[in-house]
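Up next is chain A:
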Amino acid sequence: MSVNEILLAAGGALIMAFFSMVGGLWFAGIDRVLAARMQARIGPPVRQPFLDIAKLMIKQNVVPANAIPWLFNGAPVVALASAVTILLYIPMAGIPGLPILQGHGDLVLIMYLLILPALAMVAGGLAAGSPYATIGAQREMVTMIAYELPLAATIIAFAWKFASLGIEHPFSLATVAAQPVWTLVGPVGFMGLLLLLVTMLLVVPGELGRIPFDAPEAETEIAGGLLVEYSGRNLALFTLSLAVKTIVVTSLIVGLFFPWNLTDILAVACCATTAAMINLAFFILKLLVVMFFSVTLVRISVARFRINQVVDVYWKILGVLALLGMFLVMADALF
Partner candidate 1 sequence: MKLLTPQEIADTLQAAAGAGFISARCTEWAEGAKGRKSRQVWLHITREALLPTLRRLADIHYPHVSVIAHADTGAQVDLMYHFYIYWGIPREEILVTLTISLDKSDLRTPTITGIIPGALTSEREKQEMLGIEVVDIPDGRRLFLPEDFPEGVYPWRKDETGIPPDMVKELWATGRDSLQLDDTPPAPTPEPPTA
Partner candidate 2 sequence: MTFPIVPDLLSSLFKKPNTNPFPAPQLPPTVTGLLDEVNQGKAELNPPVPAPERLRGKMTYNRETCIGCNLCIKVCPAHAIEAIPAVKKVRFYVSQCIQCGQCTEICPKQCLALSGEFLNASHDRYDRSLIVER
């Protein structure tokens, strides 16, 4: 990479960070309004998350007496930075120049990066020196281990499919984006992909720590768990990182399963800018739909699981589903 490219990438990353935070908060607002309407409530205005962040920013930032200050204060920054970083690797709507770090990382890297914000939260929770936060941190680690299995199984299934077709860079997201995976499989593989999609949709609430997989935060049990001691700016950063992470995981699902662009489907020919705008709007719509089904609807229609049930669900149910899906995708080649 030349200096120019690095500068360009850095500038792009900053712009990306800004838009992902704004977008993430906007998504959070929409999520809350939709949830409220489904519960027959009026709900907050869509801009509420922005107001919340603005309020948190001017609030006192309390560091508990028995916390480890550098870790306690550093964790939110790491969480936000790593969440934004992942976004630099995920293709979006075929817009030229995106992802900024195209060609520098693949699905395996993303899988690793996805752990980072969660790890930062664990570190912050442990550094807080509160029993509730410690319990929350332990639970977060367990949750992380739990959802890795279905997530990994899905990614392996994808890579195997591309590799078996002799496509170069099977783990690259660009490959997945270029060729919608549904077109590569027969009916059996289609079934398998459906299973994988369901699995991935249910990994999202775990990644984001939403009900039913929010045992690490569990407001009514451990009073917010990991985040119990956080306030002010630090809490704002964590909230932002979760908002960005919402965009990250939904984009990942869209990128894996629904990479189509509106301009390609309708075969419209127009200038590049207009096409990019249309595709971006369509992409955001896809993200919203994915978020509605995997976050909003799920989190309001079930009760919270105990931590052992989280593991049971991810390993015994979703793990099996994902493995079955993977097997079907593989078996598809035989027919």
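Note that contacts are C-beta pairs under 8 Å (C-beta built on N, C-alpha and C of every residue); 3 or more make two chains touch, one makes a residue touch a chain; residues count from 1.
A word on the picks: all candidates are chains of the complex that A comes from, given by their letters.
Given the structure is predicted, the values throughout are model-derived calculations rather than measurements.
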item	value
Given options 1 or 2, the chain of this complex that touches chain A	2
Complex contact set, residues of chain A against candidate 2	34, 36-43, 45, 297, 300-302
